[in-house]
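Heads up, the thing below is written out as structure tokens.
For this depiction, one protein chain was excluded, whereas all remaining protein chains were kept in their positions.
Take a look at chain A:
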Amino acid sequence: MLNEQTTQAKGQAIDVPTGDSTRTHAPQAGQPGEPVNRNKEANHELSIRVRDLNLWYGEHQALKNINIDIYQKNVTALIGPSGCGKSTFLRCLNRMNDLIKSVRIQGLVEMDGRDVNETKMDEVALRRRVGMVFQKPNPFPKSIYENIAYAPRMHDLVGRKAEQDELVERALRDAGLWNEVKDKLHQPGTSLSGGQQQRLCIARAIAVQPDVILMDEPTSALDPISTATIEDLMDKLKQQFTIVTVTHNMQQAARVADYTAFFHLGELIEYNDTRVMFSNPHIRKTEDYITGRYG
């Protein structure tokens, strides 16, 4: 179990080591869930605000009092050992946990001033604004073209065929896949290689113009070269989208993320600017994990 220090550290993990001084020196950083050292050139507009989020699978509590702010047009990486709740947390952001029976959620996940868990919130509307890319590439068993065009058509974002063609091309270009597939748009999406399939899934997610893209270990099933391609892509996509990614690979978090959150046993241990996190973590547990002492 966690010791007292980490229990106390949850949520406001960032200001624990320096105590009140941090709070006085950087009052805005003292709010729970905000990282201490902000990346100076980064965008600081709030995208998703999470307060006191608790989640249970039946009797088992998988998330404990999570407080975190996710900033627009940044890449936020969630790291931590297996079963620490990072994927569960990610799925709270677009209510994919609704699909699992016996899940109980408490707390606030706020986007655009609205609680996403409130009964008035339609989860379909939420998922339209918060897209998702999964661990295993899962293109629809349809053509490459249909994979992209399906969702925009369903949401009435496109009308005429020409509009649709244009949108498919734009999404594929943004996902860096256009040159590889432009001559075989009507072949099945499943005929592509794993890395291409994953980029197709990214193209599918960005085709509906969401605000946020959630990525659940998007490269864990891919080879190093495909992984590098996807990482470059994330770097490019953050100009347009807010990206939250779960990763097992700490080097990947260090490479792509602006902010990194470290989860352990359902708690958010530390949330910080990635550079600070990897060079000078404020919490001992984080340092132990990052340096490979466990996990």
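Keep this in mind: a residue touches a chain if its C-beta (ideal position, glycine included) is under 8 Å from a C-beta of that chain, and two chains touch if they have at least 3 such contacts; residues count from 1.
We adopt the following convention: contacts and distances are computed from a predicted model.
Undergrad: Which protein name, taken from UniProt, belongs to the chain you can't see among "ABC transporter ATP-binding protein", "Phosphate transport system permease protein PstA", "MmoB/DmpM family protein" or "Phenylalanine--tRNA ligase alpha subunit"?
TA: "Phosphate transport system permease protein PstA"
Undergrad: Could you tell which one of A:R104, A:K136 or A:R293 touches the chain left off the display?
TA: A:K136
Undergrad: Tell me which of A:S47, A:N94 or A:T242 is the one touching the absent chain.
TA: Hidden-chain contact among the options goes to A:N94.
Undergrad: Among A:C201, A:A254, A:M277 or A:I290, which residue is in touch with the absent chain?
TA: From the options A:C201, A:A254, A:M277 or A:I290, the contact with the absent chain belongs to A:C201.
Undergrad: For the chain left off this view, which of A:K73, A:K86 or A:R128 is in contact with it?
TA: Final answer for the missing-chain contact: A:R128.
Undergrad: So which bits of chain A touch the chain we can't see?
TA: These residues touch the chain not displayed: 94, 96, 99, 101, 124-125, 127-128, 131-134, 136, 138-141, 150-151, 154-155, 188, 190, 201, 204-205, 208.
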